[in-house]
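Just one protein chain is left out here, and the rest sit where they should.
Read from first to last, the chains carry the letters A, B, C and D; within each, the first residue is number 1.
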Amino acid sequence: TEEPEDPDEITVLLDWSPNTNYTGLYTAIEEGFYHDEDLKVEIIEAPGSVAQMVATGQAEFGISYQEEVTFARLSDIPVVSIAAIIQHNTSGFASLKERGIESPADFEGKSYGGWGSPVEEAMIKALMENHDADFDQVDIITTGEVDSLIVIEREADFAWIYYGWTGIEAELKEMELNFIELREEEPALDYYTPVLISSENLIAEDPDLIERFMRATTNGYLLAIDRPETAAQHLLAHAPELDEELVINSQEWLADKYQADADSWGLQDQETWEAYSRWLYEFDLIEEMPDVEKAFTNEFLK
Amino acid sequence: MSSTDKLILENIYSTYYSGEQQLPVLNNISLNVGKGEFVSVLGPSGSGKSTILKIASGLLRPEWGRVLIDSKDITGKPQLVGYMPQQDLLFPWKTLKQNAALPLLAQRSSKKEAFTRVEELLPSFGLDGFSDYYPYQLSGGMRQRAALLRTMMIESGLMLLDEPFGALDALTREHLQDWLLEIWGRFKRSVLFVTHSIDEAIYLSDRIYVITERPGKIALEKTIELKRPRSKTVITTSLFSSYKQLLIDSLNIKSADYPGPDYQKES
Amino acid sequence: MSSTDKLILENIYSTYYSGEQQLPVLNNISLNVGKGEFVSVLGPSGSGKSTILKIASGLLRPEWGRVLIDSKDITGKPQLVGYMPQQDLLFPWKTLKQNAALPLLAQRSSKKEAFTRVEELLPSFGLDGFSDYYPYQLSGGMRQRAALLRTMMIESGLMLLDEPFGALDALTREHLQDWLLEIWGRFKRSVLFVTHSIDEAIYLSDRIYVITERPGKIALEKTIELKRPRSKTVITTSLFSSYKQLLIDSLNIKSADYPGPDYQKES
Amino acid sequence: MKKLASIKANLPAVVMLMSIVALWELVCLTAKIPEYVLPAPSLIFIALWENIFLLLDHTKITLIAVLGGLALAILVAFILAMAMDRWKPLKQALYPVLVISQAVPIIALAPLMLIWFGVGLLPKVLIVALVCFFPLAVNLVEGFSQVDPEAIDLMQTMHADRWMIMRSVQLPFAMPYFFSGLKIAATYSVLGAIIGEWLGARAGLGIYMLRTMHSYRLSHLLAAIIVVIILSLIMFKLAELAGWLAMPWKRESNNQMEG
Partner (left out) sequence: MKKLASIKANLPAVVMLMSIVALWELVCLTAKIPEYVLPAPSLIFIALWENIFLLLDHTKITLIAVLGGLALAILVAFILAMAMDRWKPLKQALYPVLVISQAVPIIALAPLMLIWFGVGLLPKVLIVALVCFFPLAVNLVEGFSQVDPEAIDLMQTMHADRWMIMRSVQLPFAMPYFFSGLKIAATYSVLGAIIGEWLGARAGLGIYMLRTMHSYRLSHLLAAIIVVIILSLIMFKLAELAGWLAMPWKRESNNQMEG
């Protein structure tokens, strides 16, 4: 292979600190997949403003999640989801075993610690209604950035966590958790999180760039699926601040969840997009239905 | 030194220590102030005049020597005396009335009583009608008189005045000298008065001690026999002029070794 | 007023405006300084003495009247004159040498040349060896001499000195008066000197103008006929005393209407 | 008359600010800049107007943390400064730490407060108190130590007791120091509360800012920033006013003529 002369420089924004959700990106860098596509990738952490910056072209790609993309598009922010990093929603409500919260029915009389966003409240309400429980008996506390494990120990009875990271951390700490997975309780909540996004602009102007980026990224995630141990090391090489044990365990837990039951990694299903939008609409969280066909695309996953 | 003396300093030695440096300031100073007498200490800047007053009031303990007030040894024990520091030290956050009443309040008078006493005295200090003024609203001369009023309120037969007119312009100063003599004639206190103005010392005093540059020694003790009450015309008399010449000589200004006391003080 | 006059002020009126308030300061002041003459302006605090110097230098434009230097009308146009403001105004960020060289540098001398000139003069100002000292390292007396040195470096036949010794203690002050007379004798400049000390004015001047409280009017013009060179013994002569009595009378201190000039100035 | 003059003095600044806002509006209108990049001033004011009650609700929450923290800081600073004036060893041990703390970004400790004290009112009050405490304490200690020893000597020749010296000399002397510290503290206090809220809270202006940021409503975010600025200015002016009320002898400038 000959040296690429002038690689295209692109930026990917993360919506959180580096973790195993992003492993494919780091793996593609370390294994030279981007290099082979004549790309030079820079990864930047930008919690809070990923969609805006991708939309304005400050960055080519970003990590987001279905809910954010939906809201962004309804605010006329032209971002598009181009791949589902994990096929199914791995998040759910966690609580200490001793609190005895085994089903949403047990939320009654308990307290929830979270962002305090309307979506969270609606989720709890939906889950509880499925069990004929009374949502008004839940005390909602805003805990913001505070670590969820601390929240469920001290501040509230249950919190919303991603099992692949926080759940694994709890296992390592030998905390015994009850975990109520969202998608088990309410199929509409099996939305895509996280997803890779880009802007309508870039899709129109340089689809070739996106294709090259996605080819390499796909290879990165495929490798992470095959050899989680190696992928974990790639992540750690880029973010040595992380706890090695946590990364390796999390990576192993996630390995078979990236692609799961899909035909290939990253594919998104229109029904999943529609189901969640409908759910949002039903709970008055959005005032109109978004045009989901424009919100995502599988065209770069060939 | 007789038993009628109000204040006696006996063989006072004093040194300031700062860090590992020593600064000998007073070198065997002995002096006395009789009952009702007006005594001045005259000396160049930095010679230790203020230090003498600090020691006389008991605020500062000398290295050696005794201080007697009314024949009682009070060395190093702060006394109830009419001490007026070199800056007027009226507290800017108190009105004239509140400043002047401080000594009475410190003696646990009631506020009402203290203020009444102060108001009574205001006219003779030329401060009538200014009792609720803050110091910044008063002229330099008025401030000095207010500070003197406060000093008067300290119920003690002894007053220690540290260059009370040093910060005033020449004209105001001369005016206040006359006024001080009048007040002193009325209240009959013993006064130890510090100055570095030769004219002022002669004009005011019964007796003058001249002290030398640091470390201060007594260079001359001179009784001033100008008759009282005095007025400014006395300045042009030949007796006054001869006292002045004598004091200038004893102060012994050496122009050869200038830069003089000021510079040495700082280095 | 003759053509040999260095400086002439003719019928000067001056008023300060601040906001909507007016403060008339000078009321028909006329005076002159002959070539090589030493003239003093004596007056109480706030009478407008500094204002006269500001106008004489051209820094301040009077409301009415003319200023002539060497017979040329320079009213309100800043001139190259040896002006020494009331505070010494040595710049704390410059060494003695740098301060004194400022006038030469402002005239575009090279640094080297300027410093050489300054160094030459240091000994006669009693500042030998202190050229690299910052002002804070100098005594009060030395600072005044340094400021005077700087004033001398301004190449102009006229010096305007605003209470150069006002901030010094009495002893240092008397010493510097002698020294100033010596320097003046050597450099032969015309001097307009402001003071509020009667003794100082008599001791130094060929002629004295006394001005009244604000708004300043000329109360008296008096030629001093003490022969030169003078020394401190002159103070005890009767001629000196008679001048002093005359000046005191003309300053007209009214003890009846005290609180006096100070207070009125502030209110 | 004094007011009139001050309005006059600020007129050029007001005119300049207004022209900037007008220009901004014009640019947004003509260049069709989307709201999520730069909302037009009119949009911001509409956002402010429509949400004024919601914003006030959040402001109330923030204000409680600000005032609580400030009060706590003042109390502790006074107690500590007076104790340090009384027992020199205490001063020797604490003063260097206080001085150094001036150069430390206390807000960097905010995450710890949250982790240790939960997400209620307490940690915000503590953050605000921490942020305000240091300038207050340093200034008070500085004030006490700058008291002219001659003044204390003078009080001793009157045989005044320690408490009277504290009351009539040391405390009034330290007041200007205290109030200049208070002005700094008042400014920091709002920022402290908001950053505390950013890290975790039920409500408050910080939460409002986060929510609007997450929901792409830049006009609402800017409206919240305006409220934060106004709140900070009010706190600052209150500190100034308190100083003016507490120190009648410092009112020289204009009252001299009226008085």
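Note that in this section contacts are C-beta pairs under 8 Å (C-beta built on N, C-alpha and C of every residue); 3 or more make two chains touch, one makes a residue touch a chain.
In this text, all values refer to a predicted model and were calculated from it rather than measured experimentally.
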- line: Answer key for C:L23, C:L102, C:L181 or C:L246 versus the chain not shown reads C:L102
- prompt: Which listed residue (D:A151, D:M175 or D:I194) would be found touching the missing chain in the intact complex?
  reply: D:I194
- line: Considering the complete complex, of A:Q52, A:Q87, A:N178 or A:T218, the missing chain is touched by A:Q52
- request: Identify the residue among C:L68, C:L89, C:L121 or C:I218 that touches the chain left out of the display.
  value: C:L89
Those residues of subunit A which, in the complete complex, touch the missing chain: 11, 13, 16-19, 42-49, 52-53, 56, 58-59, 145, 147, 149-150, 169, 173, 239-243, 246-247
Residue numbers in subunit C that touch the chain omitted from display: 54, 57, 59, 78-83, 85-87, 89, 91-94, 102-103, 105-107, 134-137, 154
Message: Across the whole complex, list the residues on subunit D that are touched by the chain not included here.
response: 9-10, 12-13, 15-17, 36-38, 89, 92-97, 100, 102-105, 107-109, 111-112, 115-116, 183, 186-188, 190-191, 194-195, 209, 213, 218, 221-222, 225, 228-229, 232-233, 235-236
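In this section, only the chains that are shown with their structure count from here on.
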- prompt: Roughly how many whole angstrom separate the Cα centroids of subunit B and subunit C?
  reply: 32
Inter-chain centre distance, subunit A versus subunit D - centres from mean C-alpha coordinates, in Å: 39
Euclidean distance of C-alpha centroids - subunit C vs subunit D, Å: 50
Field: Touching two or more other chains - residues of subunit C
entry: 266
Message: Residues touching two or more other chains, restricted to subunit A: which are they?
response: none
